[in-house]
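For reference, the structure I am asking about is given below.
Note that one protein chain of the assembly has been removed; the remaining protein chains are unaltered in position.
Naming follows writing order (A and B), and every chain is counted from residue 1.
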Amino acid sequence: MSRDRIGTSPNRVGGIGRVTGSQQYVADIKLPDALEVKLVTLDVARARILSIDSTAALAVPGVHAVLTAADLPQPVPRFGPQFIDRPVLADGETKYHGEPVAAVAAESKDAAEEAARLVKVAYEELTPIVTIADALAPGADLVQDPSIRPNDPLAGTNVLREHRFGWGDVDATPADVVVEGDYTFPMVTHFAIETHAYIAAPDGDGISVWSTIQHPNWLQRILAGVLGMPLAKVRVYAPDPGGGFGGKQHAKYEPLVAFLALRTGRPCRLVLTLEETFKAVRRTTTQVHVRTGVMSDGSLAFVEVDADYNIGAYADIADRVVAKGSYPAAGPYRIPAVRILSRSILTHTTPATAFRGFGNPQVNWAVESNLDAAARAIGMDRLEIRLKNVARTGDTLNPVDTRCDGEWDQSVRKAAEMIGWGSPLPPGRGRGIALGIKSGPTTGLSYSTVRLLSDGSVIVLAGTSDMGQGARTVFAQIAATELGVPLERIAVVMGDTSIVPYDQQTSASRSTVLMGNAVLSACRDVQAKLRAMAARVHGIHEASITAEGGVVRLPDRELSVLEVLKPGLGRMGGEVIGNGMARKDAEPDHPLSGSAAFFEFNCTAVEAEVDEETGDITIVKHVTVSDVGKALNPLQVRMQDEGAAIQGLGHTLMEHYIYDDRGRIRNLGAIDYRIPTSMDLPLHMESAIVENADGPGPYGAKGMSEGALLCVASAVGAAVRDATGADLRDLPLTPEVVWRALRERDRKNAEVTAR
Amino acid sequence: MYAFAYERPATLAEALALLEAHGPDARLLAGGTDLIIRLRDGSARPAVVIDVKRIPELCGGIREEDGRLVIGASTVMTDIAADARVRRRFTALAEAASVVGSVQIRNRATLAGNICNASPAADTATPLLVYDATVVAAGPGGLRRIPIDDFFVRSGVTTLAPGEIVTAVELPFPDGPIGAAHTRRTRRRGHDLASVTLSCAVDATGRTRIAYGSVGPRPVLVVDESGILADPVAPAEAKAAVLETVFAGASPSPRSMRASPEYRLAMLRVLGARAIATALDRMARG
Partner (left out) sequence: MTRTVPISLNVNGRPRTVDVAPNHTLLEVLREDLDLTGTKECCLVGECGACTVIVDGRSVDSCLMLAIEADGADVLTVEGLAADGRLSPLQAAFLDKGGVQCGFCIPGQIMSAHALLAENPHPSRAEVEEGIAGNLCRCGCYEQIFEAILATAEGVER
């Protein structure tokens, strides 16, 4: 029993299905009579669609429908979490490489694929806007139809929104030294091993939709809107996703598959290929200009950040990524003056969406690298400048937001000690250290229902998606702790909007805090009902009874839960139902509409070795330390932190989309888009945590799992700079990029010598 | 995947007859690690796929014959990389075979398939060149032996005639002691297609054979008879001058997204120097 409780690391709930192959992911679900769907796409980024001829496709045996925009309600329905801008099918013009112009439903995958190839689309290829510079060029074509955002003065530009944050007066704040620089972050994709998949099936006068979605309740709302159905008639099943990382937060092709199901009257299934998934989701990419003002004693005077984010063709949730990612750009420091300007810029590229870190790693790379440059400019140690400026508990960061809510310097000192900061290194090696901060959820709403059944076993209903982070296990541990039930007797039910109460979303590392608190309060509701039951059975006053951890204490004795339940429920059986809720309301005057529920804080330190001839980086040691408040499951915390660190090494060292001049992604799929394998890891990886039980979640927990990704690039880049003296501004640090930086260093050194 | 017919001939004669009957509409299937990708993406659209893996003449494994090591066409990379004779006598080939893809790929990919694809980046091409291998091909007119340096034309094209099937690759055992090495450049340490491949072999006379790939339409073999590259006391400038001649045949494409021509050419020199050093060291250790 004790091994099931909070603070221990029992085996993952749902783990057996995952190691035996019996876990059912969306693509594993076979509905009787289901049709297979294939998207019809053009091998261009931007094209005007002149005509679509489905005749040959419809003649393929087994084909039931070829859906085009003309077959949809008119005007073509659009949807999106922030702007109602994404059409169910390309509406007159494709705006990114791979945007579907039609979809085929057929009896078999072979037939659907053959028919998709036979759909004849006449189109005129148009010059796409691929880069931020293209988008901002005077007279540039507009990516988005201005009627999508009427009354918006920016509607006549490719800037979707501008965000201005800050405090103090940067221009009036004196600094002894000002260092500035430009940094870029590459276009990377989630590459969850499970590709996106969708099934839709007519269900009486409603519809059922299975999706690899992270936010089933949000999808339900989108589908209800697009289909004109009441929420109660839209049932979304969200089996545990095979990795999400943000890419599966919002609706993509679910409305399309739903229309096909309604049209054919049959279940329709669309499993995207990896290449199609690449065309559907990516991280926002950035160009950042940073100015850091510092006093000669190392105290920060001001930080100014201009961040342009290329968000692609449709907004998805990317503008929120831009706002929330750039908002804490100045970092976890006490700074008298900060000015941030960030812009979401539309281009004819893959629509960007949330991705672990939510816009923060992009600016962290710039701001932390520039802080190193400032330290060098005043001759101060890079650790020392961070310790001097990092906020202490209760310190103000942004005057309108949550104050520093952790002992952050503890993490920094721990990481420095673990990496051996300051000890001598062999030639060719260097160290880097970087801090990362991310605002937790700014609003949130989670409900949970906990059902204590007549035999003392428990069902927890929680609408979080367990995509690997282990939410199922943590919720079960909370119930085990509160109700004294072993994990084997607890079932956690998720992912069915008709059964499981509402959860706003699985994002922003919120689930342990928000849904965790909801589960905790539902358990406490069960406890309260057990006390009332015991009072009734024993004819004593409820106030004299306590219930916790599976023990009901009467004034004269202790009873187990079952000893209360049996007489309390009687011969008819029944159950005790507890309800819980956790809510964080919006704050209308706040620049992000809500202050941070908590901050995720991480310090990453790296020792790296560089091969001067080839540019190869070897990460000799990688240390990641996160302030988690309280580790409810220490092993899962470690897995999340180390996993985030390795994912961060991807965009740091190797990952990026490569576009051709026609806006097509050249390195689609797993052959030329490289992610870390088991042979690409640091030689030593160590993770550690700081626990002060100072978080708002159950038992003092904070959200975690994004923190360890935030500053990976910054720490690695700093270590490479330390090892070589090369100036690095652009990720990923591929061997060739590092090799070029080394040549550039040599060229500059030669110039200096020549003078 | 497009529909196609599948044939699994039991004899070489049957396979040759099928090839003759279907001509350019047929594709040979060995390990399938390249062909199946191409069948799926539509860049290969044969009407008939002829699976050669159960033809006894191609399945001979690795055997010694008349001073040569004969590697049957169906032999997979895993078996080549693990073979004691290959490891000891043809070290660079063992090294190359052990870096082709992942374990799963090496369990399927064949040596013959690797060279018949004629990818400029094929890892096994460069060691076969430095070891002076011979490709054995069966055709309507009987067996033909093609020196490996005459085999590659450009990506996807070899001098194999229509209707011919590679049955084996032969490696002559070197007369005396040699040291050899295979090196490559990739974008990560885990399996990856190489942006430069380079093998070299030095013998006791100081003759150095260097082959490099992925920097032009086909892999290139250059033999340095001067002895300078293998001479431990030759001045660095002299070696560099020889290497410039060796690498004169490199012409990397600017269109590749794996690495720029500038980087490839620079790495060719780095890999060349490193591989020679390793080869010399190996020869010294015997």
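Assume a residue touches a chain if its C-beta (ideal position, glycine included) is under 8 Å from a C-beta of that chain, and two chains touch if they have at least 3 such contacts.
None of the values given here were measured: they were computed from a predicted structure.
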Of A:Gly166, A:Pro186 or A:Pro241, the residue in touch with the unshown chain: A:Pro241
Candidate in contact with the missing chain, chosen from A:Ala103, A:Met418, A:Ile437 or A:Met467: A:Met467
Residue, one of A:Thr195, A:Gln220, A:Thr449 or A:Ser714, that touches the chain absent here: A:Thr195
Touching residue (missing chain; options A:Gln74, A:Ser147, A:Ser423 or A:Ser678): A:Ser678
Touch residues of chain B, complete complex, unshown partner: 1-6, 8, 29, 32-33, 36-37, 39-40, 49, 51, 53, 78, 101-105, 107-108, 190-191
Sites on chain A contacted by the missing partner chain, in the whole complex: 9, 11-12, 14-25, 27-28, 30, 61, 110, 190-195, 240-245, 271, 273-274, 467-470, 635-636, 638-639, 642-647, 669-671, 675-679, 681, 685
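Please note the rule applied: only the chains that are shown with their structure count from here on.
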Cα-centroid distance, chain A relative to chain B, in whole angstrom: 44
Residues of chain B defined as touching chain A within the complex: 1, 3, 185, 187-193, 257-260, 263, 266-267, 270
Chain B partner contacts - residues on chain A that touch it in the complex: 110, 113, 613-614, 653-654, 658, 666-667, 671-672, 674, 676-680, 734-736, 739-740
